[in-house]
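One chain of protein is taken out of this complex; the other chains stay put.
For subunit A:
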Amino acid sequence: MVQKLKIIPIYLLVLLFGHQIWANGVADNSQCLKCHGQVFYEYHNEWTDQTDRKPLNPFHHIDSTKLHTSVHKMFACVDCHSMEYETFPHSGELRLEEKYQCMDCHGGDETFAKFNFEGIEAAFMESVHYKASDERFNCWMCHDAHGYELALREDKPITEVVALSNNMCLSCHDNKFKYGLLSDDEPQDIASIHSWLPNQSRHFTKVRCIDCHTKVQSDLLISHNILPKEEAVHNCVECHSSNSVLMESLYAHRAKESRAESGFFNAVVLNEGYIIGANRNRTLNFVSIALFGMLVLGLLVHATLRFIVSKKK
């Protein structure tokens, strides 16, 4: 509740001064990005009267290109961070500032009701990430608030959707520094722990990690209940069959939007791929079964006649 009270001034700021700080729908954050958008930053040191050049902490670096195309591009940095950040050097106490969580803005709001953020939060709290990290795991560990972009809902190519999604997972599971924020262990090599997977590179570029590692929920576009590794999909036919689970996950959005009858099972996949066992053609199925049946029948008749003739001799 306290968080929700904190957020009210953000809305007020945007409403009152929005026209001053927005340009083409993108907030002017140049003052912050002057340092945080760079690898090195410079400032005038009043004590030495010199210009100091320092490397920016990579965890505090903001990709300005991604920020300007992200879903949060209309927000000024201080909409979410303390106004005191406008003062440099920043006060050391500011690093203890409590950060907003997704639900502080997206929860309990009719505008976002169709995305079921409450359902997402409930699923997340069931996930292995949340349960195994003493509740230290939060939305920002996967979702980059400064660069988050919509992929599925903007109908990007599936390979792009997959890359964006998988990069979220790999940002920790293939990065020992970020992984180390939650664990003393080092992340395991992704390729070797998935060595059982045939055509590994094809799977990695065509399917998201979460398609196997989450429990599919029909009320969520993207399930957030990350399962323990033992419960991940390991049975090929869960995807490679006419009843493919991918229709409820990766292709759910498009399957609902496009029900075009092309004669293929799970036809929506065919726009950008092909899944053995999941994409069968009804007409070819029928024709092949009919032809095979006719052949066997014909041969049986032939064999029977041969048998009768041989007995008559």
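Criterion: a contact is a pair of C-beta atoms (placed from the backbone, for glycine too) under 8 Å apart; a residue touches a chain by one contact, two chains touch by 3 or more; residues count from 1.
Assume contacts and distances are computed from a predicted model.
S.K.: I notice the complex is incomplete. Of the names "Phosphonate metabolism protein PhnI", "ABC transporter substrate-binding protein", "Cysteine desulfurase" or "Cytochrome b/b6 domain-containing protein", which is the UniProt protein name for the chain that's not shown?
M.R.: "Cytochrome b/b6 domain-containing protein"
S.K.: Who touches the missing chain here, A:A113, A:A132 or A:L295?
M.R.: Result: among the candidates, A:L295 touches the missing chain.
S.K.: Just the residue numbers, please: which parts of subunit A touch the chain that's not shown?
M.R.: 196, 198-199, 201-202, 235-238, 240-243, 270-274, 276-277, 279-281, 284, 288, 291-292, 295-296, 299, 302-303, 305-306, 309, 313
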